[in-house]
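Here the complex is missing one protein chain, while the rest keep their positions.
This part shows chain A:
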Amino acid sequence: MINLIKKSKFLIARRVTQFTIMFLYIAANVWGFNFLMGNLSSSKLLDTVPLSDPYAVLQMFTAGAVIASDVLIGAIIIFVFYMFIGGRAFCSWVCPVNIITDLSNYIRRKFGFNKILKRQPATRNIRYYVLVLSLILSFFMGYAAFELISPVSMIHRGLIFGLGFGWAAIVIIFLFDLFVLKNGWCGHVCPIGGFYSLIGRFSLIRVHHNHENCTACMKCKEVCPESQVLFMVTKDSIPVTSGECTNCGRCVEVCDDEALNFSIKNLKKETK
């Protein structure tokens, strides 16, 4: 049991973070406990610090909206945080959709779906196409195009303010990831993930691989939702530099050989 907890310490920490954030939002709406107001599109921390989704603000900007200072400051705070510290951590530590897709993935692994169909029939670059397309559509239509269809905001907004038919979005993403495409939503389609992938490459917190310890068990690649970022496993002792890594830490905790660890990018370079 203790071993199990130890083996999933990041998973537990992530779930706690995800649930705490959602709980704080809900508490603000239902009981007026205003620690964290709003939702993941834009919120206010402690009634003073604005926090906003930089991708949503970018869409608003392309749509031709006048960007107010509050939301601009909020977007910059979030942007800078993920760019220099968190990387793509939003996807695995904050976003509630991650819980759904992780469940699909878990079932896939348990039932061996991945062994039946090894090659996934789609490119992970779809998200960048969707990202570009969302900005083009925002520009020509004059609305933040992805915000009007985003199942991610549909879900987190739904959990706080009322779901409506939003449960359908949950079911669709779950089934899509379970039967159609492995890591389909988070790893292929979602432009929010694409956006954070692009800015996340510069972040300081990185998973580092030490190939001398590696026994090539490949457990890390099996659990990794973006397994292409672990291309150096068994080969080189280099950090994972791809922005597509969500810093979820699953590879670190499943590794029995201390071959993967979190590290801070620049410090590691200096000590080399």
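In the analysis below, a contact is a pair of C-beta atoms (placed from the backbone, for glycine too) under 8 Å apart; a residue touches a chain by one contact, two chains touch by 3 or more; residues count from 1.
Keep this in mind: contacts and distances are computed from a predicted model.
Chemist: Quick one: the chain not pictured, UniProt calls it what, "Butyryl-CoA dehydrogenase", "Periplasmic nitrate reductase subunit NapG", "ABC transporter permease" or "Probable alginate O-acetylase"?
Modeler: "Periplasmic nitrate reductase subunit NapG"
Chemist: Just one of A:A13, A:V80, A:L103 or A:I136 touches the chain that is missing; which is it?
Modeler: With A:A13, A:V80, A:L103 or A:I136 as choices, the missing chain is touched by A:I136.
Chemist: Just name the one of A:I21, A:A63, A:C95 or A:I173 that touches the chain not displayed here.
Modeler: A:A63
Chemist: Given that one chain is not shown, which residue among A:N114, A:T215 or A:Q228 touches it?
Modeler: That would be A:Q228, which touches the missing chain.
Chemist: With the full complex in mind, choose from A:F84, A:F113 or A:Y128 the residue touching the hidden chain.
Modeler: Touching the chain that is not displayed is residue A:Y128.
Chemist: Go through chain A and note every residue touching the omitted chain.
Modeler: Residue positions of chain A that touch the missing chain: 28-29, 32, 37-39, 41-44, 50, 52-53, 56-57, 60, 63-68, 70-71, 74, 119-125, 128-130, 133, 136-137, 140-145, 147-149, 153-154, 157-158, 160-166, 168-169, 198, 201, 228, 231, 242.
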